[in-house]
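Removed from the display is one protein chain of the complex; every other protein chain stays in position.
Up next, subunit A:
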Amino acid sequence: MSALLSQGERVVILEVNELSVSYGKIPALHGLALKVHRGEIVTVIGPNGAGKTTLLCALMGLLPARGEIVYLGEQQGVGRSVEKLVRQGMTLVPEKRELFAEMSVADNLLLGAFDRYRVGHRDELETMDQVFDVFPRLMERRQQMAGTLSGGERQMLAMGRALMAKPRLLLLDEPSLGLAPLIIKEIFRTIAQLKKTGVAILLVEQNARAALQVSDYGYVLETGELSLQGPSRELASDERVIESYLGLGGRH
């Protein structure tokens, strides 16, 4: 692994060491260490309740965390907040999507660029066109209220809204949750496409097979601790992963 790092051009976007999170006295995550490089898709797979969502919320500043978080080479300290991280290009697509239900698709997307607008960028319409290129379905629906969209379209809108912020690190929380197989395929194809734009992606998934297919590197999170890690292709053929997460059909 150190040989890979010394190749130079692999810029580290996010590095986490000894990360611990607890809800009151109940520990949720313990001593996590992980790394995300530019243009890389890193996935964290694991069963329900392992702490995957907690991990993303903690990274995004929605939950207090102990340990070392280095984002874009900067140690995150006392002043860590969601708003500051958003400004520095970290964007979370939450599990519950958190859309603005009584607003149109176009307005939801526009607000994705709110922080960029606030600091003086005026390119939100061009960015929206780029998002429509990625998700043509949103273009068709752009006048429709977000609350009336189907599950798959909602996920597309949540991701499109996040892309409006032109993120450097995109945190995706269970993008496949509650979606039909065909839609899941489409979403993962899009995730693979996004990689080409240079954005780093940290993907948290229960759908281990799809996540390992699309990602470069993977971690397995079990009851608050990382139990396994490695390049995704290796993980996908690891017996323990196959047995616990991929099932018998895992080696097709």
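Side notes on the structure shown:
What we mean here is this: a contact is a pair of C-beta atoms (placed from the backbone, for glycine too) under 8 Å apart; a residue touches a chain by one contact, two chains touch by 3 or more; residues count from 1.
Please note the rule applied: contacts and distances are computed from a predicted model.
Going by its UniProt record, the hidden chain of the complex is named "Branched-chain amino acid ABC transporter permease" among "Branched-chain amino acid ABC transporter permease", "Aspartate carbamoyltransferase", "3-isopropylmalate dehydratase large subunit" or "Sarcosine oxidase subunit gamma". When the whole complex is considered, the residue among A:Met103, A:Ala192 or A:Leu228 that touches the unshown chain is A:Met103.
Contact with the chain not shown here comes from a single listed residue; of A:His30, A:Arg87 or A:Arg233, that residue is A:Arg87.
Screening A:Pro64, A:Gly79 or A:Gly120 against the full complex identifies A:Gly79 as the residue touching the chain left out. Touching residues on subunit A toward the chain that is not drawn are 60, 62, 77-79, 81-83, 86-87, 91-92, 94, 97-103, 107, 110-112, 114-115, 117-118, 161, 165.
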